[in-house]
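The complex appears here without one of its protein chains, the remainder shown in place.
Let's look at chain A:
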């Protein structure tokens, strides 16, 4: 599970519990100026993810960590595809984050409203 919140001009993404172990990350802080948008996207879990390094990928169970695809780095932390949200970034180490949140609709609204 991933928690997201807005702190001032930053988007803070916190990886919880065992997921922290799988993805090798505790939290990410990204300036909102570098956030391009958020989208609820359950279908993304079925797409090819590229090469994992570092992180964990047990197909059908968990996808967590840094994945390299088409020259981009994508951060994944998803167990339940139905709750996957894609956060697109610019000028950051990661091109995008694919994270599982408790309420995708609310998470997308939180990010999009912070950008508006």
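Just so we're on the same page, contacts are C-beta pairs under 8 Å (C-beta built on N, C-alpha and C of every residue); 3 or more make two chains touch, one makes a residue touch a chain; residues count from 1.
Rule of thumb we're sticking to: contacts and distances are computed from a predicted model.
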Choices "Aspartate carbamoyltransferase", "TetR/AcrR family transcriptional regulator", "Allophanate hydrolase" or "Recombination protein RecT" - which one is the UniProt name of the chain not shown: "TetR/AcrR family transcriptional regulator"
Positions on chain A where the hidden chain makes contact: 36-44, 47, 69-72, 86, 88, 95-96, 108-109, 112, 116
